[in-house]
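Below: the structure, in structure tokens.
Omission of a single protein chain aside, the complex is shown with its protein chains in their original locations.
By letter and in written order, the chains are A and B; residue numbering begins at 1 in each of them.
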């Protein structure tokens, strides 16, 4: 089993999920409390009162101005986690502080760093600028997944499953039939998997959203930055169309499909998904269609992966899978995840 | 706790349950996929794709002619389990094969062999010919039981419980009051338990089905072949009636009650039950009555045994039962099950 890598940045939420009220989400088995201060900052602290561990997100705990008051005995904390009041006495113990988490809000995502805060380097967070860019329109959601995150990594790194699991939505026979190329950039920590279909059936997902009729050229270029960010650069164009030498690509439709794969616990995952397009930017009907269609596809994955989680959880020790060419990307991702895990094991654990 | 014996034949299903569609059942913790080929053969292979272990019984997996296609990535297998197609490449790995299970279909039952296939001897399967014989009419069913199989063995080997748990259905005071005789045939691997009541109240189960009025002679002759097949030869006749010296027995009614006790997991069991009679062969009303009445009795057992499973699961280590004469058959069955288990431990485990 691939453990949850620590000392890593993870997507905890969409920016839009966090307002001026208490919001809790468990990331890598750590319960974290978020709220947006009146000045607009997102704050992230441990969602456990230091006194008797009552969850501060739990009613009757409440936010009073920019302070959270515990609903059990009234311990009060500021946005930095420092305790500002306790019951029955005026002296506040020096150690009374909720653990704060390094946090970065960018590309419409809220990232937190799980592990040793001294290692948190905001510059290392991978980017997904399309999610928050005027040239794109984005639909997005998050589905809770009762399966270990590595099963979702496997799933997304091998899109041949679209043909079988997502037939009638985004899958066509050519996806499974077309070989892939895989490249691993060890320095950048990125796995690339590409599948270019030059003459393929157009699945409903793209036919209805682009209006293209007939067969298409369909490119799938995956860029996975373990552990959390997965980007699928999808190019849809009439058969024969290729980008111009200068990079412009006026006949094509581009869709950036972004997943953030965030472990909730060892056996559950936050499955964030977003679909950004560079066409029909103001067409609400297209937005509604893509949101509904992609959510259906994600839920097909959720169903399959939750079945696999139960299978894996009950299978005998040492069970062996069989891998073939389509798995090259997934196996590279597993190796990278294991190496990240091994690095963190060489330093003392923090918990 | 008595473990699940391996290197044994188990009833997996009634023949009538398996048609030309995918059917999955877990036997001794092994998920097995069944279907009947167009030529009428029942096939049994591991219900896990060799690639990423997706259950082949799970939608959108499907049967295409006599081949099963995995719903996740399209791996395809024939009735013998051999892989015939994989996505993205023409070469099929030599080791790509679902584990096939030795299978025998007889007496209206589908038997599979769990363990080392080299030890599978079809001739050793115990028979229950009445289930599929023109001289008998049979009603049958299967109830899922959330309790370890050994609790059902205990239950069936000691029918004195009929008086208390099944009063008003098949129990009368004489069952608990009449002593039993027990014989163990070590060579044949059979436990016999007999109780002959010469002058007993006739319970509704037999009064309504046979039409007998007044008191009866009631014989219960148990023949248990561990681990799976239990037969109760039940003879109901007017008081004083005995079989003729030549074996003919025209005044009596014979009911062959058959149970197949198949472990699903360490803590759950498939409780197959069948009632075959040699009278009122074409009387649908009698069939309906016996089916409904016996199912009620089985469900009374299920309720009691599921309670016992929870009791056993939470009791302190080393808890001691107290056994008396009525338990002679059950204790003999336990000893035989433990000996079977010990034999298989002396050879390397297969999993």
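What we mean here is this: a contact is a pair of C-beta atoms (placed from the backbone, for glycine too) under 8 Å apart; a residue touches a chain by one contact, two chains touch by 3 or more.
Fair warning: this is a prediction, and the values are worked out from it, not measured in the lab.
Annotation: of B:242, B:281 or B:311, B:311 touches the absent chain (contact as defined above). Across the entire complex, the residue among A:93, A:117, A:173 or A:211 in touch with the chain not shown is A:93.
Which of A:14, A:72, A:169 or A:289 touches the hidden chain is settled by the complete complex: it is A:72. Across the entire complex, the residue among B:176, B:212 or B:280 in touch with the chain not shown is B:176.
Interface residues of chain B with the unshown chain, by the touch rule above, are 154, 158, 160-161, 163-165, 167, 176-180, 304, 307-308, 311-312, 314-316, 319, 321-327. Contact residues of chain A toward the unshown chain are 29, 48, 50-55, 58, 60, 69-74, 86-89, 93, 95-96, 351.
Throughout what follows, only the chains that are shown with their structure count from here on.
Chain A maps onto chain B through a rotation of 120 degrees [Cα fit, steps of 5, range 0 to 180]. In whole angstrom, the spacing between the mean C-alpha positions of chain A and chain B is 48.
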